[in-house]
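Here's the structure, in structure tokens; my notes come after.
All protein chains of the complex are present and in place, except for one that has been dropped.
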Amino acid sequence: MKRKICCVLGHRANYSSIKSVLLAIKKNSDLTLQIILISSAILEKYGSIRKILKSDGLNVNLELPILLEGETPQTMAKTTGLGLIELSTAFSFLRPDIVIVVGDRFETMSTTLAAAYNNIIIAHTMGGELSGTIDESIRHAITKFAHIHFPANLDATRRIIKMGENPKFVFNMGCPRIDIVKEIMNKKKKFNLDYLNKEGVGDKINFNKNFIILSQHPVTTEYGDAFDQITVTLNAISSLDFQTIILWPNPDAGSDDIAKGIRRFRENNSLKKIRFIKNVPLETYIILMSKTKCLVGNSSSGIREGAYIGTPVVNIGSRQNNRARGKNVLDVKHNIKEISNAIKKQVKHGFYKSEMLYGDGNAGIKIARILNKIDVKVQKTNNY
Amino acid sequence: MKRKICCVLGHRANYSSIKSVLLAIKKNSDLTLQIILISSAILEKYGSIRKILKSDGLNVNLELPILLEGETPQTMAKTTGLGLIELSTAFSFLRPDIVIVVGDRFETMSTTLAAAYNNIIIAHTMGGELSGTIDESIRHAITKFAHIHFPANLDATRRIIKMGENPKFVFNMGCPRIDIVKEIMNKKKKFNLDYLNKEGVGDKINFNKNFIILSQHPVTTEYGDAFDQITVTLNAISSLDFQTIILWPNPDAGSDDIAKGIRRFRENNSLKKIRFIKNVPLETYIILMSKTKCLVGNSSSGIREGAYIGTPVVNIGSRQNNRARGKNVLDVKHNIKEISNAIKKQVKHGFYKSEMLYGDGNAGIKIARILNKIDVKVQKTNNY
Amino acid sequence: MKRKICCVLGHRANYSSIKSVLLAIKKNSDLTLQIILISSAILEKYGSIRKILKSDGLNVNLELPILLEGETPQTMAKTTGLGLIELSTAFSFLRPDIVIVVGDRFETMSTTLAAAYNNIIIAHTMGGELSGTIDESIRHAITKFAHIHFPANLDATRRIIKMGENPKFVFNMGCPRIDIVKEIMNKKKKFNLDYLNKEGVGDKINFNKNFIILSQHPVTTEYGDAFDQITVTLNAISSLDFQTIILWPNPDAGSDDIAKGIRRFRENNSLKKIRFIKNVPLETYIILMSKTKCLVGNSSSGIREGAYIGTPVVNIGSRQNNRARGKNVLDVKHNIKEISNAIKKQVKHGFYKSEMLYGDGNAGIKIARILNKIDVKVQKTNNY
Partner (left out) sequence: MKRKICCVLGHRANYSSIKSVLLAIKKNSDLTLQIILISSAILEKYGSIRKILKSDGLNVNLELPILLEGETPQTMAKTTGLGLIELSTAFSFLRPDIVIVVGDRFETMSTTLAAAYNNIIIAHTMGGELSGTIDESIRHAITKFAHIHFPANLDATRRIIKMGENPKFVFNMGCPRIDIVKEIMNKKKKFNLDYLNKEGVGDKINFNKNFIILSQHPVTTEYGDAFDQITVTLNAISSLDFQTIILWPNPDAGSDDIAKGIRRFRENNSLKKIRFIKNVPLETYIILMSKTKCLVGNSSSGIREGAYIGTPVVNIGSRQNNRARGKNVLDVKHNIKEISNAIKKQVKHGFYKSEMLYGDGNAGIKIARILNKIDVKVQKTNNY
């Protein structure tokens, strides 16, 4: 019997973090791949990934609607509870041998607990990292349930072992997102970004000239501050004179406030040279990162993919606190002056040298190989 | 405004682990105590604790039925999901400042996630211990969500800090159960156990003569083995000639199998001098521990309260693996010969000297004092 | 493509009400049968029907644990909510063309709403009857969602049409339980009831002598009265001198009180010639009904199967109010004297002549034939 490896995806961003692993599992003739979509991964509004998966040759076994509307702490908690109920049922149908848990979003606890309580082996990617939000608690809690660990860098690897996990089951493979980045960067020259001028709303961007990107998400433990935070950033940006692409936030508690902040700013200020885009495919995003003069906000992509690509990044506030970072990142507070100065500095500096902090681009194949061969017991033993 | 401290109890055993803390909070005029009962704590079948709380002067704010029948991995997972949904609602009514999370039962994850996702400060008692079951993963995962830690012994304290928690918020207070044990032991002489001969079924026990106690629970990660395991133990006991009190197991996945094993054994063997009892009040239980010649099985009480009381214990199998233990415990495998020999050895040895491994009996007051004064932020910072 | 007919069973009693239909669907080569077990149908405690189904040649597609412990109004409501969530998922996997909804138990609303909201055709058996409990509201509400109706008698048929349903889709087929009764009655002579003396607890019954049966369930809208009600009945019975078989109640709100009432009575009274039995297979039950001197309590079987078999019945209280009944039924109040007099009268009278009130024993085949051929739209049109 082939080993059945099940991956639960709750959000578009999950997919790019695990895509190369899924493709490698699919190619491995000893493994059977199962995919379940939950939460915002099935909503068109946030960019349904069903079609993207299909075009990559991946089948979806189940889709489970669990996301409560509202994007408040309450709805995050209840969505997770509902997900736990539904995934427990789903696992009883699909009977996977191993469940892959990706990252640290709130609904990821559903997958983790459903697998753990049903005595299914858990493999966790991207564990052990620091970030300074509730995601960090979630990430470490998943580590304490996971049987096999695929951290994305050395710091994270050491931290997982320090937390008592058996080193025998902790594998520093690099981040699977870098596999994708590597592949996309090879196509960089042929890629034309102009089609973005037909998506979203706002001014047209001339991609042959300087442009910056803004991607700012709410910090769930600072629920209530998101509106002010985005307003500060928008003020900083509008004080400069760059073409700017503004990306919409993830559906976390507080993202409504970010959206409201953007809308309010738009109404009260004549924003020039700005284009708003809801979702861009990963490919486009990486090309954007490889061409922008500066990525502004608090997206993890600036830290991770940024290190490999060399993108100049201005990272604002606490969301990426303590995440291992390369030379390409300037950290600033929620302060108009600090932000605008940092942007100017980065634009002046230009691109950085590539750093392999988060892997060499072969994580997927290596992880699939381990999932096939590894011998691990449901009953974890710790190593203190 | 007084600080509101909310405690969620999911099982009778939870209560004795936190009772002295709750009484101390209630006495503290700066604090408001809130109590929510969930899961088996509201079921008469497992010993409803509402009445016990009332007689201790404690009010219950809410009761939430969430326990699915079946005692399988599936029902544990779904109960936890349902609990997360319901407690999230409950916290929106009661708006506690701090939620106390006790121990490591499966439904405890409901409380932890409901509080964490709703940005409520979490205080965790009994964290950092090792036990060798899924409870251990649950316990450590809670640690990674908790803001304030009250481990019950030194080993646990060190482990919590090693896992990256800020030492400033880790307090080795000893186990609150020992507070109760201390109090009960003072009344030992006046306590008459004979009333137990009117509870439960089976032969009458002469408490002035030698008797042993059997308390064996299913190990959730060994789901499916519970029937065989209890059968081995019962064979070992019936090969000896002691009066025996058999206590029924907790409602975990597999407890039906334990119950079935006991029933089957009873039908096929003429059990002599054996009495079956469903639930005993903690007071009775401690007195039993202070008078029995040997406590057999895999209850954590043998390790913890046993160390303080000095009860001779035969601990079977993996359930208490790695829990810090005193000299009073003999560890054996699921093997008839090993078990019967160990019992004989313990009966011969008699009581051990008291060890303070799990505290000095003043944990409750000390914890309440900290809950009142401590200044802690919702956004955790780790210490790696 | 074959039509997929899905039947959701929530309780052992559901099965005997639909068994002959399921067997007929299975035999029909144009139909595909799907079976989902939910709620108490998967709990050993209430008599898991999985094995019975298997021995009848029927496969179970899914088992969904949804039953909350407690048997209170709260747990009935929440079980139904959880069932609605889970069955909605289950239907998205199994994609049935028609869902058969049996009867009127609380969790049956889950099945009905999950099918209705997901635009699946609903066929309802046993609709249109009166009974005088919340089951009646449930039954009529299901009628208003159902597209195809298979009432069990003429009264019910007329009532469904009066409620506005299109007569074209209302088929008086008789009760499928009678199909089973007919079959069992043919084997009556060979059947030996003595094996019951090895099941349950209490005195042995001599089945060659007079015996009566007690089967009393809680009335959910009289929640709180169940304890007193069963006590009255037990007093009536103990005032007589018959051998008595007492059957345990269904897991509805209040059944704990019935159980407690029985236990209390047992402790305080020296009950002679009484045997307690938890669950009897339908076959045994029908044979018991064909041999008992009197069936006492409030079970619907007295009214329905009783009419066909001719069993003398003493029906107590409101639970079967208004259900169409034959000459074999004596109705009494919760009154010791009334009950004992009625029992004496029935024992003296002996068996009644068979009445075809609830069908001729061929319902299953006729229903399967209709399910195969009928042309019906998801959008109901009423007929007022």
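For reference, chains read A, B and C in written order, and residue numbers begin at 1 within each chain.
The criterion applied here is as follows: contacts are C-beta pairs under 8 Å (C-beta built on N, C-alpha and C of every residue); 3 or more make two chains touch, one makes a residue touch a chain.
Because the structure is a prediction, the values reported are computed rather than measured.
Asks: Just to verify: which one of A:I42, A:L214 or A:L247 makes contact with the chain not shown?
Replies: A:I42
Asks: With the missing chain put back, one of A:L68, A:I148, A:I212 or A:A368 would touch it. Which one?
Replies: Within the whole complex, the residue contacting the unshown chain is A:L68.
Asks: With the missing chain put back, one of C:T133, C:N172 or C:S299 would touch it. Which one?
Replies: Result: among the candidates, C:T133 touches the missing chain.
Asks: If the hidden chain were put back, which of A:L33, A:L82, A:A141 or A:C294 would touch it?
Replies: Selected residue, touching the omitted chain: A:L82.
Asks: For review purposes, identify every residue of subunit B that touches the missing chain, sorted by number.
Replies: These residues of subunit B touch the chain that is not shown: 62-64, 82, 85-86, 89-90, 92-93.
Asks: Residues on subunit A that touch the omitted chain in the whole complex?
Replies: 40, 42-45, 65-70, 72, 74-75, 78, 82, 256
Asks: Write the list of subunit C residues that the hidden chain touches.
Replies: Subunit C touches the missing chain through residues 73-74, 76-78, 80-85, 88-89, 92, 106, 109-110, 113-114, 116-119, 130, 132-134, 136-137, 140-145, 159, 162-164, 220-223, 318, 322, 378-382, 384.
FYI, only the chains that are shown with their structure count from here on.
Asks: Take the average of all CA coordinates in subunit B, do the same for subunit C, and state the distance between these two points in whole angstrom.
Replies: That pair's centroid distance is 41 Å.
Asks: Using CA atom averages as chain centres, what separation in Å is found between subunit A and subunit C?
Replies: Centre-to-centre distance between subunit A and subunit C: 53 Å.
Asks: Scan subunit C for residues touching two or more other chains and write them down.
Replies: 82
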